[in-house]
Structure formats: structure tokens, C-alpha cells
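Chains shown are a subset, placed as in the full complex.
First chain written, first letter: the chains are A, B and C, and each begins at residue 1.
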């Protein structure tokens, strides 16, 4: 517990991860929202853009140049890729911690970053000391981290789904790991685009990025790390007509050893002390709405005896555990707060 | 502030108002959930029916006969019409307060109740001492009430929209008040019915109850009470393809006096100390999602100079301010808690 | 019946009214699609933009300058306001008929046009000879028209709903006519805008244009015409989370004479020979999906005895009877085809 509230700044508060940070931080008992920047909306009251925040957020969007972010304890970047890396060093120099919700600090291999994000990486030194922000995998490193690369939405589902297996070498890696992932439309962000109009994406679905999606290299790198050896990985994301919610169905070939194990028990044990990871009872499969608005991730597994494969189904709210909630979970750890502070939001069902 | 938590029972916890009470009460700091009854689901863990509550509600549905509700401080009825009135007297005798979310205590005129609900009223004595549960209209009576008739979802929007005008006699009552109301599908409840299937009510809308809806007599009685004289009232509800949310568009003919007044200022003044009533700035109109999951009600008004009419637009979450949230607000008042205790849930947007 | 097919051109085929014209005209037995223009998409195959048309439309978008529209028999303008009036005279000179789905030929009063559309009217002469394209009201004039101003989507519901009453003087016009209208999101067009993104407009609704909508003057002018005297009119449109569909709930004060009449019979008689106007049986109210994809309009009425008001509920598909279907109905009349040619599309339910 700390005596005074954390001073928190948000760079780029007009997108969905931005407003989600605001929703959660506005009632976080240890946080004082200090500054929210937006070049385009400077001067506008935040609650005028997001009426849901009327009565909760009194701040006005500030021009980044005048936001005095160096006075904060921590700054979240809810910006396009490339912004955080241009400002991180200056903030670190001012003893401000940085949590980036874009991709700048997710990929340690800058060549891969540059290939997928079409820009050079401008601060490889900071990148090297940054930590990939999944607390259930990297909690110790997060405790002392100064810069967090908050994961993309898809990776969290795949990595937490597979970690118990990969950590124990229970996947037969001669076959590819296949992740068939589904996301609500908010995952595409709050950009004016024809493809995500209501009349285009309602009552409709599609696969996209079949030939290549930016989360592929991110997941692939982490899977390799967890496996300690090369991994083949097929990833197909789909766009689903729901606002929030993400469900990944994952298919893996079990090792001979794994076929004989009680994998349900293995998963329950692996996550027994994790507040935000819920392994469902055997035979129960999760709906995305069971985590709507909350930081929970729910996992179910089913062993297909005839084929020797395991099917995993993992759900999360793409904007919470998949973005803003996990970022706050990281903040809580970095500042030695109880990890669930401000995150005990009961899912909204129906 | 009180020293020990309120012991709370819920009769009928398997519908949408039931699960919504659970969502809010599970994290209410002054409440200990003591019993949830369901004849049909006795023995089932609540969180098995509503996985959103895993980790928040450990209770199991109990058969009503074995629930020991007389040990509670307060019992909510989230049941079909007719149940609360059959059990209220016994609970009152045991010094338990009652908040009914069905219609048993909404209509003081039992003849009207019997006409619309097709059943005799079995406890008119309790009815007489019950209070209609809109805090912004009847806060003083609620403080000392033992039985609350929690309003229907539609009435709260119409009554809070019109109260500032009716209290001041600013409507020309020679013309009918017209309320064109729209509700999300959860308003129809969690009953297995063809008409509210996804494939029937998605991408579709309709008016219903055009020739008579049960909320018409309820609103009419309250309007007459507020006006102190007879009122003509036309009410047409519509079913909208959204889960939650209610929007009422109300058309009234202004009195000559009203035409000259600053009605925006009048509304702002009337509700300036009400935590849950938000009068929007002139020219701004509300979306239903701006209150999703929260107890807020938002009101906007527009004076149509050419016709001498006023148009009001009022939104709420039908399950919160329109049902469970308002019920908890009433409970807070009845037990002398801060009125917003457990109700500071930031709306979920997007 | 004609011997050879009509040569049809479409200017601006990339929006929702454009693709809807294509859907219907592609299988219209008397139509040969000749040219579809789009400045921005010239050279792109139509079916590459709209895969639903693969196998039905082989055309490629053409630059307007090279489209040889003067070779057509008729040209539809599915363009922003202002385009049709700049090209109409030249087409007329080439003996090509014009059907404009935008607003250029809807308002005979150019001052009103200029006030609401913020542009001068560039061809008042053509405007004078244009006909407002609701066949059920103006069929005779349409037969010989060379230029049609196809109505806005909302006006058709309100005007066909009220015509039987206004034609007979059955409304007490001392009270305002109130139209509370609801539209699916496709009514906003296929423009990249934040407000109509899926994640913004799904599971959500709102009123808009409360203080003034462009269809108000259009409806008002037509109501005045039908009534033969001044009319007071209140119009509030709402955005509903469905792709297509429009429902208008209309409230009128009946004249003393009307109160005594069988209005149900009056409506049935008025529309008995109209293929596309369906007066529902007494007590039955329409759903929008009952006309999805079709040119039908369905009307129901309910007399409120206590108040002397009549409530009308009218539904249509905003893109068909509210736009492209009605335009083709007009074309059929102008070229002496059976009025329902190409328009017998059974509504898609569910």
C-alpha cells in the first residue's frame, strides 16, 4: 500500500484502449489521473468526447507539448505504433515509467519489428531493457521494469493458453501449433474506416490477415521462448460482429507423455494462484460475454483421444485483459500495489 | 456508515434482474449476500448458471422453503408478478424489509392492478404502506419505508423526464403527453420465447403493446399524481436490437408560461444534487451506451418554437436504473447508507 | 412491354443506394446495365468492390467523363447532393431521362433547398418540371416525367402513412403531426465515419437531428401539399442498430369526423390496388424485417379512443422502398413497364 496516489498520464486518449484506460483508472483507488494528451482534440473535455465518463473524468485533452508528462509516475501510451519509442528515453530520464499499449516494445528482434511495422526502431537500447507485459509469465521482471511492452490482444490468449504445456514440453512440435482466433470489432480501433462500419461488419464475419498478421511474429517469438526451441505456428484471425470479446481456439499435437497426463489438473495447478486466469471445469466451455468488461481470461481444454490432439478454447475481453486491464495489472505490479487493485470489475452479463 | 454488513436475500435469482442484482451486490461493500432462491435450480451453484460471477458469488440456489429469508435484513424479489405479495407480510412480521422488482407494489389502485395483471391483489394492507421506489421523487418516504414497489423500467424514464415540468405546472394538459419508448431486448426477460430469439429480433425492430402495455397505467397514475390533475397519456413501446438500454422520446405541449422560461436551467436546477440524474448540456442528446451497466439516467430537452412543444430524450440502462440499480439505490436509502454505495460503476463504452 | 432492353446508367455506384440499384437491376428482365461511374474507383471491377455481385455484374467503374451516359435511356444518380442538378440538363438534351436519388429535385422551393443543403440550386428550370417520385401519390405525373426527384427514405413512410387521412381532411391540424422515426444504420451511407462504426453504433441507439433534419422540410412541404393548408410537423429521427429497416411511429389528432369513421377500412380501400403498400389487418403491427430486401411498405393503425389520437406504424426497407426500389418503380412507370417488373423480391426472413 502506498501513501499517496500515483500520478498517471495517458498519451493518446481518444482511441478504444485510451477510453478503456480511463474507464478503469477513473475509479482506481490509488491513481490520480494527471494528464491525457491528444494533438487533435486538445482543449476538448474528455467527457464531451466520451459521455460515459461524465461525472468521473474532469480532465481536458492537452497538447502533448504542454502535458508535463515528466511530472507523472507512469505514462501509458495508447497511441499508434512508433510514438512510445520516440518519447520513452526522455521519460525514463525523468524517472517516469512507461507502459506502451502499441507494438514498440513487444518484439526484441528489431529486424522483425521493422519488417512488420514498416518503420525503423528508434530506441533499441530501451527496447533491450523493456519487459513483455504478461504478468502470469513475467511477473518478476515486471516488478523491476521501467518499460513495459504491453502485449497485443491476440497473443495473451494464445500464450496463456499454451504456457502450461510449453513450459513442460508437452507439445509435439513436429506438427504446427494452429490458432484460429476470433475478435470483436473494437479490436480494429476507433478509426473511421469503411470496413468496420456497422452496415459492413454487422451480421457478417470474415477471416483476415490469412497470409500474414502482425501478431504472428509476436506470438511466434514468445512461443519459441516458452518452448526453448523452434516452433511452427499457423495463425488465422477472424472478425466477429460483437463490440468486445476475443476467443481463440488452439489445436496442438500432444507429446506421447502428455497423452497420458491429466492435463485439466495440470492447468488448474499452473494457474491456481492467478487472480485473472480461470481454468474452467472439465467439459465447460467459455463464452466471451462471461468476461465482458473484466480482466479475466478463461481457459477450457479438451483432449481428442482419436487424434492425439488437444483443443484449447480461451476467451478474454480484448480491451481489458487484451489491452488496458493488463496494462493496469502491470502498473500495479511495478508500483507494488495489490495486483487486482482497481480491476475487480464484475463482467457485464447480459 | 454501519458496522456490520446487511444480510441480503434474493428471491428468484435466475432472470436478468436477478443476475443484475448479483453483479452489483457481489461487490457492494456493505452487503453480505445470504441467500438466493430458485425453485427450479435449487442446488445449482449460481456461478455455474452465470459464469460471469465465477470468483464473485459462491452461493448455491436454495429452495425458497429452506432459505431462512427471515434472517435477512432485506429481501429483493426478482420474481414474476404475484410472488412478492404472497410473502411480504411474513417477512415484515420478521422485521425484514422488502423490495419488489415486479409489479405487486407499483399500483395503489388494486382494481387497475387486477385488470392488467389478471390476478387479485392478495395483500392490499401492505400495498397501502408501500412506497413507489423512485428516490428522486419519493426519497423521504423511502427512508422510512418497509416495502418498496420498484418501478417498471419504462416509467422511470418518463417520470424523471417530466417531473420538473409537472411539479411546476408547465405542461398544457389539454393535449396528450406522448411517450415513444424504445427498449433493448433484455427488457423481455430471460424466458425461452420465439419472439426474442436472436434470429427473430436481431437486425429488426417493431412497436408492441400499441393497444395497451402494463406500464401505461403505472405511468399514468404517477403522472396524475405529479400533475395533481387528470392527464392524457399515449405510450408506445418499441423493441430494439440491443441487449440493454432504454430511450424514451417524450412530446409535450408547453403551457404559455413554460414557453417563456429557460427550461434547460429549470432541469439543471431540479436535478443539481442528484447523483444519478444527468441533465445534458443544451444541444447534446444522449446515446443509450453512455449509461451501459450504470445507474445513470441522462436527459436532454429541445424546445420546438414553431409548435410550442417540448421534446425530451431520456436514456437509462433498463436493468440498472430501470431495475436492479434503482432497487439497490432504494436499499441504500432505507438503511441510511450513502445513496451511491456500490453504484459507482463507470458505464461500459464501447 | 418493350422489345429491347432499357439502357441504364448509374452515376456514383459505390454507396449503398448504388449497390442496391445494382442488386435489383442486375436481374431486372428489361434492363441492360450500360455504365456505372465512379471518379475514385474508375477501372475497378464492380464485383471486386461488392463480391455479392460476382456472377451478376461484369461491369467496371468508369470515369464519368468517359461513360457515354448520353447513350442511355435513363440515368440514376446515386451521388451526393448537387451532382444530378449539374448534369441533368445535358442528359435531357440528349433525350435521357433522369432519376435522382439525392435531394436535388425533391424541394420545389429553392430557398428552402439552399438553406438545408448549403448550396445554390443550379438548375431551377429542370426542377420545375421534375416530379416527386412516390408512385402511389403522383403516378400520373411520373408517367410523363423526364426528371424524378426520388424521395428521401423517411418521407415515404410518413407520406404514405398519412396520405389517406390528409386527402380526406381527417386530421385536426390545430395539433402538430408528430413522427417519431427510426432508421437502420445503412441510412447514414457508406462513408468512413467514427459515429457509424460497428463498435460505436452496435448495442446502442440515439435520437439525432432533434433540432433539425433535412427530411423535415421535405416532408413538411409534401404534407402541406396533401393537406391543402398549413401543417405543424414535429420530426425526430433515431439511429437503430440494424443494417436496414425503417419504422415510423406517427401520432395525429383526429378530426371529429374521423373519430366516427372506420379508418382501417379507409386505409385498405385507399391502397387496395397498390402492389407495394400493405395495410395490415387490425391489431397486427409490422416488424422491419418483414420487408427486408423488398419494395413493400407495411402500415398499421390504432385509434386511441380516450385521447382522440391515431397512432400509425409504418415500416419499409430504407434502401428499397426508401431509395433504390422506389427509383426502379418510378423507372418502370416512366417506360411503361409493369410497375413491379424486377421488384418481386421476397423479403429475407429470418
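Just so it is clear, a contact is a pair of C-beta atoms (placed from the backbone, for glycine too) under 8 Å apart; a residue touches a chain by one contact, two chains touch by 3 or more.
Since the model is a prediction, treat every value here as computed from it, not as a measurement.
S.K.: Number of identical chains in the whole complex, 3 of which are shown?
M.R.: 4
What we mean here is this: only the chains that are shown with their structure count from here on.
S.K.: Sort the chain pairs by how many C-beta pairs are in contact and tell me the top one.
M.R.: B-C
S.K.: Averaging over Cα atoms per chain, report the distance between chain B and chain C in Å.
M.R.: Roughly 39 Å separates the two chain centres.
S.K.: Averaged over CA atoms, how far is the centre of chain A from the centre of chain C? Could you give it in whole Å?
M.R.: The answer is 46 Å.
S.K.: Where the centres are mean C-alpha positions, what is the separation of chain A from chain B, in Å?
M.R.: That pair's centroid distance is 37 Å.
S.K.: I need the residues of chain B touching at least two other chains; which ones are they?
M.R.: 202-203, 243-244, 286-287, 289, 292, 350
S.K.: In their complex, what parts of chain C are in touch with chain B?
M.R.: 175-176, 178, 180, 182, 184, 199-200, 202-208, 210-211, 232-234, 236, 238, 240-245, 247, 249, 251, 283, 285-289, 292, 300, 302, 304, 306-307, 309, 311, 313, 350
S.K.: Contact residues on chain B for chain A in the complex?
M.R.: 16, 19, 23-24, 26-27, 50-56, 186, 190, 202-203, 243-244, 275, 278, 280, 284, 286-287, 289-294, 296, 298, 319, 344-350
S.K.: Contact residues on chain A for chain C in the complex?
M.R.: Touch list, chain A to chain C: 16, 184-186, 188, 190-194, 196-203, 241-243.
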